[in-house]
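With one protein chain withheld, the remaining protein chains of the complex are depicted in position.
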Amino acid sequence: MAGLELLSDQGYRLDGRKATELRKVQARMGVFAQADGSAYLEQGNTKALAVVYGPHEIRGARSRALHDRAIINCQYSMATFSTAERKRRPHGDRKSTEMSLHLKQTFEAAVLTQLYPRSQIDIYVKILQSDGGNYSVCVNAATLAVIDAGIPMRDYVCACTVGFVDETSLADLCYAEESGGVSSLALALLPRGGQIALVQMDARLHQDHLDTLIEAAMTACKGVSKVLDQVVRQHLQEGSTLRE
Amino acid sequence: MPTDTKRVRGPEVSQSPSLFDCRPSVVPPSHGARADGRQRDQVDVRPVFVRCGLVSQAKGSAYIEAGDTKLLCSVYGPRETERKDETDMKCGRLTTDMRFAPFSCPERGSWIQGSQDKNFSLMLQESLQPALCLHKYPRSQIEVNVMVLENSGSVQAHAITCASLALADAGIEMYDLVLGCSIRQDGSSYVVDPTYSEESNWSSSEHQGGLTVAFLPSLNQVSGLQSDGEMAEETLTAGIRTCIEGCYKLYPVIQQALVKAVRRAQPPPPES
């Protein structure tokens, strides 16, 4: 462990949160007028911008089209100034490609793609400022953008990154915790049915702890879903009052 | 970073010995005659040598030499366009590629096209496009390749002239020739068609900059304009006028070269 005490004896984390406490989530839908759907989401200091185009005709090779459902096309990128050390390329490196793939898989599980055969839905996510939990913030932002675009989904997809340290699971890790040697797990959940859209862990963890960790992640995701629901309701209310 | 795997590259960290030259660099005088004897504040372009049809494989080609600046341009096409997904198929497409030979500048360059070269290519394309009757070449593309063999200043301007000559040599239909001219403003005085040392050695005075203009002489249209450095608006307008004047000076020379090329291609029928 990198010398940092991730969980104090009193049960407080580096940034003063309790173990199960989430960071403050703030979001806004409909940030941009030109895209079909867009959303901006801040989770603590991690800030992401998601934009959705489509469903539209397949761009490029027609052969990619699926006759019974829409294909989902994702691109994840990070602003060159988003991290503490400047990134040389915003996208195209191995990590972003992997992240794009994960996003694609998550949303294929959530969006009702069979409603749009032979078409394409583009989801582009940009990290403006990175402070841990990039995957989950992207998923949360993209969910809002997809809803803003009016594309039907089975449910909100909510994601959260959780970690396990000193026999305790920590919800919604920040960068210092992520890099501090915690075994972290990212989970995307469709909260109403309790279905898991994606789960990913690439660290060492004893098998006995896995269930508790997943349980903690699911609780955290449900917490996020409440916030997202509120944002969507508020956005719709604003829209309807404007129209009156 | 794109890396070149086909050639043996020099050591990664090497520097030209000229950097370690302890002598103070010769700052060209900002008044009086220029190093090569030309006049300051006058439209005094270097004498140019132009010749068409040097590259036999190309549809059209041209070589230009102005002072020590040497450029070679070849034109290929019109041929079927590579990019089929382009929506605008009614017009032909002009692609330009301008490269510097690694030995062309005092400092050795790389074989890979840098972003500065792309900047040159883009200006070349934007300057040539208004002169071409691209609507006569639907679904096809015309490629212009410029290789700078020796860079002794005003490369962009001469590349434009050379490329338009090569296009004409290739028999591409054009509204007009495109001529390029550049000046370097230094304080209150200016030099036309600057050499490499005049371009790179700036005296410390304020208000100096470079300006390159591409001009269609018989239509009286400016097709390319690019400047950097600092200039007052009045100097800028005066500079553009000077460049246009410079282009007119170049015009007969280019016309002659073109006529010569056409004569050579089709010798007059022998009198019987």
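When the chains are written out, they are named A and B in that same order, and each has its own residue count from 1.
As a working rule, a residue touches a chain if its C-beta (ideal position, glycine included) is under 8 Å from a C-beta of that chain, and two chains touch if they have at least 3 such contacts.
Please note the rule applied: contacts and distances are computed from a predicted model.
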Per UniProt record, name of the chain withheld from view ["cyclin-dependent kinase", "F-actin-capping protein subunit beta", "Exosome component 7" or "Mitochondrial import inner membrane translocase subunit"]: "Exosome component 7"
Candidates B:R79, B:K118, B:H135 or B:R263 - the one touching the absent chain: B:K118
Candidate in contact with the missing chain, chosen from A:L6, A:L22 or A:V51: A:V51
Contacting the left-out chain in the complete assembly, out of A:A19, A:L66 or A:A79: A:A79
Positions on chain B where the hidden chain makes contact: 15, 19, 115-116, 118-119, 122, 126, 129-131, 206-207, 209, 211, 216, 219-233, 236-237, 240-241, 244
Contacts of chain A with the absent chain, listed as residue ranges: 26-28, 31-35, 38, 40, 42, 45, 47, 49, 51, 53, 59, 73, 75, 77, 79-84, 86, 90, 92, 122, 124, 126, 128-131
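The rule is simple: only the chains that are shown with their structure count from here on.
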Distance between chain centroids, defined by C-alpha means - chain A, chain B (Å): 51
